[in-house]
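One chain of protein is taken out of this complex; the other chains stay put.
As written, the chains take the letters A, B and C, and residue 1 is the first residue of each chain.
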Amino acid sequence: MDVGFIGLGRMGRGMAASLVRGGHTVRVWNRSPEAAKAVAGAHPVATAAEAFAGDAAITMLADDAALRSVVVEGGLLDSGTRPGMHLGMSTISVALSQELAAIHARAGVPYVAAPVFGRPDVADKGALNIVAAGEDAAIGRAAPLFEAMGSKTWRFGPEPQRANAVKLAGNFMLIAAIEAMGEACAFAEGHGVPGADLLDLLTNTLFASPVYKGYGASIAANRYEPPGFNLRLGAKDVRLALQAAEAVGCPMPFASVLRDGLIEAMAHGDADKDLAALARVSARRSGRA
Amino acid sequence: MDVGFIGLGRMGRGMAASLVRGGHTVRVWNRSPEAAKAVAGAHPVATAAEAFAGDAAITMLADDAALRSVVVEGGLLDSGTRPGMHLGMSTISVALSQELAAIHARAGVPYVAAPVFGRPDVADKGALNIVAAGEDAAIGRAAPLFEAMGSKTWRFGPEPQRANAVKLAGNFMLIAAIEAMGEACAFAEGHGVPGADLLDLLTNTLFASPVYKGYGASIAANRYEPPGFNLRLGAKDVRLALQAAEAVGCPMPFASVLRDGLIEAMAHGDADKDLAALARVSARRSGRA
Amino acid sequence: MDVGFIGLGRMGRGMAASLVRGGHTVRVWNRSPEAAKAVAGAHPVATAAEAFAGDAAITMLADDAALRSVVVEGGLLDSGTRPGMHLGMSTISVALSQELAAIHARAGVPYVAAPVFGRPDVADKGALNIVAAGEDAAIGRAAPLFEAMGSKTWRFGPEPQRANAVKLAGNFMLIAAIEAMGEACAFAEGHGVPGADLLDLLTNTLFASPVYKGYGASIAANRYEPPGFNLRLGAKDVRLALQAAEAVGCPMPFASVLRDGLIEAMAHGDADKDLAALARVSARRSGRA
Partner (left out) sequence: MDVGFIGLGRMGRGMAASLVRGGHTVRVWNRSPEAAKAVAGAHPVATAAEAFAGDAAITMLADDAALRSVVVEGGLLDSGTRPGMHLGMSTISVALSQELAAIHARAGVPYVAAPVFGRPDVADKGALNIVAAGEDAAIGRAAPLFEAMGSKTWRFGPEPQRANAVKLAGNFMLIAAIEAMGEACAFAEGHGVPGADLLDLLTNTLFASPVYKGYGASIAANRYEPPGFNLRLGAKDVRLALQAAEAVGCPMPFASVLRDGLIEAMAHGDADKDLAALARVSARRSGRA
């Protein structure tokens, strides 16, 4: 297929490369153009509008502000050439996704929200879990692209913003797992048990899953650089989850604790460390860091 | 080996049966004697003191009060026949385990704390994860027993109470996982996504581990009876974790949220439902139950 | 002085009337014009621009959106007639106040943020506590107006948004006091002590202050209608406080608890009850409501 790809951060690069590897023609655009050159086999284009064309355009931008600036304020939907569909794969707010759905409907461009689970190394391998919601037909046509980028596509019905809600729910659970490990390690160390020993047991038995093993390894080693997923971005996702929760009348006390802990982590200089550095907050609070 | 087994609740029955199956001679005692008859191949005895003898005695009682009543107030350590070692496998407080270590040291009976992870069906299969701490030599001698009851023994050094701290840390993390799923489901349902669909995705990808799959299935089905692990017992474990945390100066905000949620669950009649019913609290708070 | 007053809600009406009573000439404007007629002695005008003129213009609007719509999007600062100063007395976000300060500086109109403490009946009496920040000279010139509306003006230096931060801090403490009373009453009632008896003691001794007496009386009587201060507005203020806290790296666990409680209250139909209805959440959680 002929695809335009907008946003070549650490995730986007791997996803675009996976599309090239899958035999698709990929035009790529990024705000800072050097990144676009880094995707071998892709065709850098000079403007976002040139990428927003073809069988499908994919956006993978950092946050609401970036997406709004490029797509809405950039007037992409008003341009002459328009893609056969728009796959919005960024992690953004439920509210913005809903707004985009309306805008695309008016413009007559099918909009599929398709955020992903997986760190950059998983994106490189084309093994992401893709959470898709939007028009059935569009998701069907996007299947070859999703297959190139992901190991599995999970469908959540016709309303695009539901996929974004699912993504935020998943990130909330992920950060909650880190907090739980952080508190458990501070507790264990208070009782003379090294956190690494505790996590060795738990992440190989009851909690033998990717999230616990991956972040648990960082906590066990007390090593948070280089970051796989910046703590600051995790804080953003908790904020988006809390806003979306409030919009539907859902209290989330765990998310509130995460919010406070992440703010504390950032206030102590860990904003650009790996998200697992949230565990340092528990250590500090108990006088152990 | 010649073993005495004290405490034949849902977990103890499976563990004693596993010992019988492993070729050991097992004397069993339970406060209400019918339970003792239920373990085929074991030899019911009339008093706890008769069970507290042989190569090793194992206690698997419900809580601090039961263990204290049978062992400390029952004066087992003062009786004539005494076992080669005492394997304390109940989930009890760190403080009581420390107290028992001191009492056993004075009595000259090796004491190994060896709480377990696994639900009753895992105990039946002899596939528990056993968390052992105590004298090296005693743990070594206990190996054939642990092998009969568990799939793996995890060692945490010579101080018995550390094993209890590890057990409480693990149960804390387990209940935190339930709360995280409960909040995530309430959030998702507020956005039109069935909790079951959310959990199908997450417990088969990022959170593909026994705890998430097991409790997640209950939450997805909104089915909390019959209980695998009573919510009331989970509340007890959170209480023990909070006490042990306070003793070592460790704040645990997630555990505090769990405490409040479990109290709320019990105040609404769910004390004897499965622990996964904690998820109903999130549903109720958001006006969805 | 010649004053324009924009925003005649329950608070604004009392404040405008106090200005009339103080001998000032008051032009009044409100989106729905009937409210403007309700202030005896004031002169209704047809547009916000006509009110935004004279020695001083005062805005007392419901929230960020209303203020932004009238002042920023309405282009008031671009109109020909401009006031000698703008006293922004609404409870708004710190961020919007900072933005307004910049806009006014460019337009050459002195901007004083001057939010108030006090319920509508206090506004009627001209006995508000006024929290003012902005240019010294402007605050000095505004003194006769503040004296007409308030019993005391508290000054917080030259940066307008500081006054808004103080207002949000005060409202946070106020709502925290309600939550504390709510939890204490649920606790006491669990032990057979009527909440009204507990509050009679505490609000006449240790906590003998307006906030505790006022909201305590509602809680004691379990009467939340008619509302003096809508719970929904309290929830908005907690949201603004949390946002402003995050902006400066300040965790606020009490505010997080309030956020969750207020969302729960609204999810159970109490959005338009008095803020004191937050206490019903504690009662419900403990199975007593």
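The working rule: a contact is a pair of C-beta atoms (placed from the backbone, for glycine too) under 8 Å apart; a residue touches a chain by one contact, two chains touch by 3 or more.
Given the structure is predicted, the values throughout are model-derived calculations rather than measurements.
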{"item": "Touch criterion as defined above, residue of B:G134, B:G182 or B:P253 at the omitted chain", "value": "B:P253"}
{"item": "Candidates C:M1, C:A38, C:V72 or C:A188 - the one touching the absent chain", "value": "C:A188"}
{"item": "Hidden partner chain, touching residue among C:V71, C:A165 or C:L231", "value": "C:A165"}
{"item": "Among C:V211, C:A235, C:I263 or C:A276, the residue in touch with the chain that has been omitted", "value": "C:V211"}
{"item": "Identified contact with the non-displayed chain, of C:F5, C:F52 or C:F117", "value": "C:F117"}
{"item": "Subunit B, residues in touch with the chain not shown (by the definition above)", "value": "239, 242, 245-246, 249-253, 256-257, 259-261, 263-264, 266-267"}
{"item": "Footprint left on subunit A by the chain that the document does not show", "value": "253, 260, 263-264, 267-268, 285-287"}
{"item": "Chain not shown, touching residues in subunit C", "value": "94, 117, 129, 131, 152, 154, 156-157, 159, 161-162, 165-166, 168-170, 172-174, 176-177, 179-181, 183-184, 186-188, 190-193, 197-198, 200-202, 205-212, 241, 244-245, 247-255, 257, 260-261, 282, 285-287"}
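By definition in this document, only the chains that are shown with their structure count from here on.
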{"item": "Residue-number overlap at the subunit A/subunit C interface, same or different (half cut)", "value": "same"}
{"item": "Centroid spacing, where centroids are CA-atom means, of subunit B and subunit C in whole angstrom", "value": "52"}
{"item": "Rounded Å distance, subunit A centre to subunit C centre (Cα mean)", "value": "38"}
{"item": "Multi-chain contact sites of subunit B, meaning residues that touch two or more partners", "value": "253, 260, 285-287"}
